[in-house]
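Input: a single structure, listed below in structure tokens.
Here the complex is missing one protein chain, while the rest keep their positions.
Coming up: subunit A.
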Amino acid sequence: MANLPRKLELFYDVLSPYSWLGFELLCRYQNIWNINLQLRPSFIAGIMKDSGNKPPALVPRKGKYMMMDLQHLKNFYQVPIRIPKDFLTVILEKGSLNAMRFLTAVNMEKPEMLENVSRELWMRIWSRDEDITEPQSILAAAEKAGLSKEQAKSLLENSSTDKVKNKLKETTSAACNYGAFGLPTIVVHMDNKPCVIFGSDRMEMLAYLLGEQWQGPVPSAVKGKL
């Protein structure tokens, strides 16, 4: 008798490049491992505020290290990350609230599109150094992901309703209740209790906990397709 798939929640924010790495890895493995991957768009600024943490980029050495680390990881993970020119403005001033509200709306109305739309938003901010805060930017990403103009506009309108704002707050709180102090945060629902993992660099350990095989950041089944 086959085991039920293990539920894995991925709390993420498109403002976070490490969230992108974790997202791509789990998306690659979701059809290889016996898991049920549930994407949870969250608000990293909210998590930072709640936990008292701050973006690593604010610490000068951590910021420098991060730039270098991402250059290595983008090649190794095969995710086309490019650091935005005005990186601090993107992270600290522009932020991601509108984008994450939009993704929350997508998750509520068209959950099957959440993966594609998230990816297109990441491609804008973290690969092509394009805006993700203005309505036209978000609409462009949504259409690139496969939503029609009408669908995208309707979702954008929904984004500013209390229902969506509250849902984003609720998801972010859920991450905080699991002890999150940053993103990505992965919650693996094991037999006895949830196991919380921070960062995109614990996937091999995750495979071990799930009793699955780790084939590196680009598993065979995906190799030809990237």
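The definition used in the following text is that a residue touches a chain if its C-beta (ideal position, glycine included) is under 8 Å from a C-beta of that chain, and two chains touch if they have at least 3 such contacts; residues count from 1.
Heads up, the rule we're going with is that contacts and distances are computed from a predicted model.
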Omitted chain (choose from "Mitochondrial inner membrane protease subunit", "F264 bisphosphatase", "ALA-interacting subunit" or "Glutathione S-transferase kappa") - UniProt protein name: "Glutathione S-transferase kappa"
Touching residue (missing chain; options A:His72, A:Lys85 or A:Lys225): A:His72
Candidate in contact with the missing chain, chosen from A:Lys7, A:Lys153, A:His189 or A:Arg202: A:Arg202
Subunit A, residues in touch with the chain not shown (by the definition above): 51-54, 58-62, 64-65, 68-69, 72-73, 76, 179, 181, 195-199, 201-202, 204-205, 208-209, 214, 216
